[in-house]
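The complex appears here without one of its protein chains, the remainder shown in place.
Lettered A and B in written order, each chain numbered from 1.
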Amino acid sequence: MDYLYTEYYLVVDLATGEAEEVELEEEFVQENVGGAKLNMALYEEHKDGEPIVLGTGPFTSTLVPGGCLGVITAKSPVTGDVAHAPITWNAGAELKLSGYSFVVIKNKADNPTYLWLHDEIADFVDASALWGKDVWETVDVIRDEQGEDRIQLLSIGKAGENKLSTAQVMNNYWGDGDRFGFGALFGEKNLKAVAVRGMGELDIDDAEAFIEKTEELLGKVKSALPGQSGLDAIDFADIPDDAKAALKSQLHRVEADFNNPFAYKFFLKYREDPSVMKSTDVEEPGVLISDPMGLAALLKAGVPADAVGEVFEKAFKLGLNPAAVASKLSGKDKDAALAELDSLAESSEAEKFEATFSPFAPSSDRMEAAYIAGICPVLASKVEALNAEMFAELMSIGTGMDFDADAFKM
Amino acid sequence: MDSIARSQKIGIYIGMGASYSWIWFVKTFDALGFHNVYFIDENDVCEGVLLHFDCFILPGGDPFQVAEGLETDGLAAIRRFVEEGGTYIGVCAGTYLSIIFHDDPLPWLNFEKVPVNNFSLDPPEAIRMKYKYLVSYQDGYVYHPVRGPLRVTDGTISFSAPLYGGPPMIAPREYIMLEYEGFEDKTLYLIEEDKAFETMIGYAAGIHIPVGAGQLYLFGPHCEHPQYPQANNYLNDVLARITPQSDGPGRTATDILHGEKKKRFLTSVKRELSSARIIASGMTDLRWKIGEKIWEDEKITYFLTETWKTIKQLQKHECLPVKDPSTLISMARRIHVLLSDIRTLSKEGRDTNTEAAELIDLTKLLSKGLFDCYFNYKRRSWMPDGKDCGRDYSGGKCLCMHTVR
Partner (left out) sequence: MAIKVDPEKCINCGACELGCSFYRDEVFTTMSASVMMYREEKKNYFGIMLKREDDMILGRPEGVEIQKEGEESDSDAGASAKPILLREPCDNCKNAMCVRFCPTGSLIEVD
């Protein structure tokens, strides 16, 4: 594919340690567009290998506002159906720029492995020494091993290693939108992590028109989000006012996904005065609240607001999905909740919990289109202009091919 | 200039003491259509390889180290090359190395007495970059008044070219080709502007000296810098004056790689280079003093980036005429390991000069190996008998240079 995507996608066989580059054909993109939809086509094609498909949309890593999204497609251990989980933050963007817009990961590795994708290179790296390490240690070790802090990691912690359906695929140090137990699938495959670093580039067919349209769209996005960010912006999650007040006392800065104007993620500092702006010796001052619905679930279960940050941190380190384990923490104080998380990451039993297509915001046509386009679903839920018609127009300009709004439906 | 006129055999010195600026020559020569470009180190010079060239280029770097690397034999071979009709182009270090600018000169090439106006026993004080504005030479100092772009003129046209330490020369009128004409908005002053003006402006920036049957073209500024097209055109005109008459050093490839073999080779190098590039782009604030020259980590990254771009170009070629592919893979692997070690050691606050010296050397050699592949490929139709050899490889027709001497 000449435009908006990389030339190849990758098919990885963990059992044989082979990685095959396959040309991403225009016809295939014309038919399946990208994101969750194209992932689905690849899933079907490689079904026998029980694949995990990592994919990006046409606008991932572009200037289209919210163009951060990657999607994980696999059969969910929670629902038994094929499902799509969003990858926000920077991993989707770095994946595409690593040279592979899509990666199909088949079969099971004999030994713990991590996949290292960079500059059209796919390396299988022995992860025996990482097995048993928590998510934060894993991120630090891999970044140190490969030598750069901009490397993005999708990894699992103890919960994933123990193949629990409450396990999540983590995004660097933080949780993300995996409500489908894909962390358990990583564990099943002996896949500790996928590390990506994108130093490549993407071409655009009619670059000038694409930029003009994108800038116009950015204007609409900004006017739909007047000054909204962080805790005040996550009105789609049910956060009680008193909890908000308590959280504000720990609030440090808001932060955004790759090219996402909507900074709905925010950092709680509880091991350091949140007003401290310098980088200090406190190595782990707090946690990024990257999962508003998880926050709502923990608060609803009665986790005290001033302890919720530390509970998040613990869940993230263990690779647990906070929303999936929230009910188990009901009525527990901080120490008891933290101890319970340790035990939940070991336990092979998990309660049934609700797994939804879109964990961040209510499902809608726009959300579906965003999952195909590679646009942050949280942003898409907020901005009407981010819709299938707009995506079809932009993709036609960017690729020189014809797409209509129906293309952005599953 | 037509393509025949561009058939001069050009040797660029990349041995001990050469800085990364030789890559500028590579890029500019490629853009100008000069593809008979070869890379030479001190051993090649000593072994007499210059006899096969029309033109020898000594680019920027550290003249003390270049002289040390070439030793007496290498320096003598260069002198002989020029006296017997060769053209020597010196830039910056290559210029200092070839002229006599002190009453008691170090034993360098010392072709001709050409004083420089930036030598002083009592140099002006630096206002920035104190660590690199001054180099000690015998009883005094060579100082660098400015860095970056400035204007030069040949009396008719005036253009911009960047200066990174090259001298303002005092030469007889008949030798002068270019003079420093003025500074630009983007000129970076390392000493006070008025003193910089006094030192530089009106003095020679480029000179031409006949020596025996040959000649010297010596420049302060880097006319070869690919971002200065007018300066590149000037360089093009200088090269046009050189009559192509040498046969070139002959075949530099040992293997012609096609299909899967080519892909495997390039992927192996790419894997290591990519990892190296990733580490290098995350390196912070490292600086090494190797010889008299200060090296910063950005220069390593520059090498890696340019080498990376070359690999991307090589991927597009039908075949790859390459010398010792397995050695190139080992070099790439070692570069990755060295960068990893430098990163770890520097985090621990330990000295990394030894590793950096090896790294700089290896990045240079790997770049050379890959640029050789590139020019080998480009040259195929230029060879006296360089037609398609007609051999078949995996169903594809071989387009390369089996028939080269």
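Just so it is clear, a residue touches a chain if its C-beta (ideal position, glycine included) is under 8 Å from a C-beta of that chain, and two chains touch if they have at least 3 such contacts.
None of these values were measured; they are calculated from a predicted model.
Chemist: From the list A:Ile211, A:Ala246 or A:Ala405, which touches the chain that is not on show?
Modeler: A:Ile211
Chemist: For the full complex, which residue in A:Pro65, A:Gly157 or A:Pro377 touches the chain that was left out?
Modeler: Of all options in A:Pro65, A:Gly157 or A:Pro377, contact with the hidden chain holds for A:Pro65.
Chemist: In the complete assembly, which of A:Gly70, A:Gly157, A:Pro261 or A:Pro322 touches the absent chain?
Modeler: A:Pro261
Chemist: Identify the residue among A:Leu38, A:Leu202 or A:Met293 that touches the chain left out of the display.
Modeler: Once the missing chain is taken into account, the touching residue is A:Leu202.
Chemist: What residues on subunit A make contact with the chain left out of this view?
Modeler: Subunit A touches the chain not shown through residues 61-63, 65, 90, 97, 136, 149-150, 172-173, 198-204, 207, 211, 215, 218, 221-222, 229, 252-261, 263, 267, 269, 277-280, 282-286, 288.
FYI, only the chains that are shown with their structure count from here on.
Chemist: Any idea how many Å lie between the Cα centroids of subunit A and subunit B?
Modeler: That pair's centroid distance is 46 Å.
Chemist: Report the residues of subunit B in contact with subunit A in the complex, numbered from low to high.
Modeler: Per the stated touch rule, the residues are 267, 270-271, 274-275, 277-279, 281-282, 308, 339-340, 343.
Chemist: Can you list the subunit A residues touching subunit B in their complex?
Modeler: Listed in rising order, the residues are 118-121, 123, 146-151, 197, 199.
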